[in-house]
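Only one protein chain is missing; all other protein chains are in place.
Up next is chain A:
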Amino acid sequence: MAAEQFDPNESKYAASARAFRDNVSRDLGNDELRDNFRGAMDYLMDKRTKAFVDGDELETLREQCKLIKQRCLLKLPHLLEQLEENLQANGIQVHWAETITDANDIIAQLITEKNGKTVVKGKSMVSEETALNDYLEERDIECLESDMGEYIVQLANEHPSHIIMPAIHQNKKQVADLFADNIEGFKHTTDVDALIGEGRRVLREKFCNADVGITGVNFAVAETGTLCLVENEGNGRMCTTVPDLHIAITGIEKVVEFLDDVPPLLSLLTRSATGQLISTYFNMISHPRQNDEKDGPQEVHLVLLDNGRSQAFADEELRQTLQCIRCGACMNHCPVYTRIGGHAYGTVYPGPIGKIISPHMLGLEATNNLPTASSLCGACGEVCPVKIPIPKLLLRLRKESVKPANDETTVMKGEGSGRKKIEAVIWQGWSLMHKYALIYNTSMWFATRLRKLMPKKVGVWTSVRTAPKLAPKTLHEKIKARNKTRSAQQQNTIATQNIGGK
């Protein structure tokens, strides 16, 4: 299948993902950025290690949580229906969207219906997926990020570079400069307590006055119709407690069957993400404000977004991508992510999980460079709390991206878009050569004899390496020669033994 026609309104991230190689060159050359990531990743890896002292517990939990997520995925359509039914019975309204534009549209209309002008947002990667802030700003609705990291990123007019710690690419000096440029009356300081205090002051005023709170969801419990939020700062609680309207947005894969499924997942999530036994707040929302209650939103809405998830769902192997609970451990342990940083990917989700989920959201045509940006060291698969075989899925996506046009099966949007004729011909030649001994031996004989003709410079390869040199003889020839000498020696030994025998 050749690349399909793309929606002219495709996500802005498709363009930045296409620029992956340029982004990488740009960010690899930024020493400050690389220092920031190295420091942050070392910190997060260390925190995670210390949170899992008992290896048996970790492995049992990983297996359990993998099975929980696989069960919930196998029952996904039914659980979504059950979730909707129970949320509605609890008084929470449910909306569905296949595309990011539809999701944004629903949210914009819900806000406009209530004459909402100002929104405070809890951290939500799904709303980054839909570029909700831009969409609402265009409709004159002020949309302010309230997670400290997200607030910093928004002030800097950037995107999160990490799914858990969005402003990880900035150091405190950069944050201080940013505050000085953007917050009136801010006295320049690099004291982190003072910087957080400043953010607190600005944002509390916003919480107090906002019309709408928008958040993500970590787990949506089908059995009880409950939306669960994991956070440390309290901004999620503010967004879901103070404004009159709360809108939550999440991907369809976030539903779990039972309330009982939540504790093991929560335990793995916070420990894998930041090495915390549990987050400061775990917030479980099951109703809008009830009769005599004195606070809480009058209306609660949930928007369920597909955006390519059902495509991943359709293939049993790729479905495992949807097991993800968004802890970020795979990026923390990724040697590629640590070096190029989160922005180079150009996608909403960076790092290993980004490489396997983004092709479903943006199409392989825009993202076919991503699965190749891996050394396949396997660290991501090893730390994944729900055992997603990320390296295997990377290989699978590489295959899908170079799928020949005559392959009848359709797996994903943009498959085959990374196929290059010359590359295909080279591999066909390679395959022929390894199938027939005569061709192999002849070409090897010629290659070794003509080795002096090998160029000293081989494009990008030799920009950081010396050119490989072929040996004067092939391994086959050498082994043959060695075997010959050996059998001659053996003959001699036997002969000697026979002489000394009697």
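Basically, a contact is a pair of C-beta atoms (placed from the backbone, for glycine too) under 8 Å apart; a residue touches a chain by one contact, two chains touch by 3 or more; residues count from 1.
Quick note on the criterion: contacts and distances are computed from a predicted model.
Trainee: Would you mind picking the UniProt name of the chain not drawn here, from "Multiple sugar transport system substrate-binding protein", "Ion-translocating oxidoreductase complex subunit C", "Putative glutamate--cysteine ligase 2" or "Lactate utilization protein"?
Mentor: "Lactate utilization protein"
Trainee: Could you tell me which of A:27, A:128 or A:306 touches the chain that is not displayed?
Mentor: With A:27, A:128 or A:306 as choices, the missing chain is touched by A:306.
Trainee: Among A:17, A:33 or A:97, which residue is in contact with the omitted chain in the full complex?
Mentor: A:97
Trainee: Can you say which of A:140, A:184 or A:293 touches the chain missing from this structure?
Mentor: A:293
Trainee: Can you tell me which of A:218, A:279 or A:367 touches the chain that was removed from the display?
Mentor: A:279
Trainee: Identify the residues of chain A touching the omitted chain, counting contacts across the whole complex.
Mentor: Per the touch rule, chain A residues meeting the hidden chain are 36, 39-40, 43-44, 56-57, 60-61, 63-64, 67-68, 71, 74-77, 80-81, 84, 95-98, 102, 105-106, 109, 146-149, 152, 165-168, 170-172, 175, 192-193, 195-197, 199-200, 203-204, 207-209, 223-224, 226, 232-235, 237-238, 240-242, 244, 252, 258-260, 262-264, 266-267, 274, 277-296, 304, 306, 310, 313-314.
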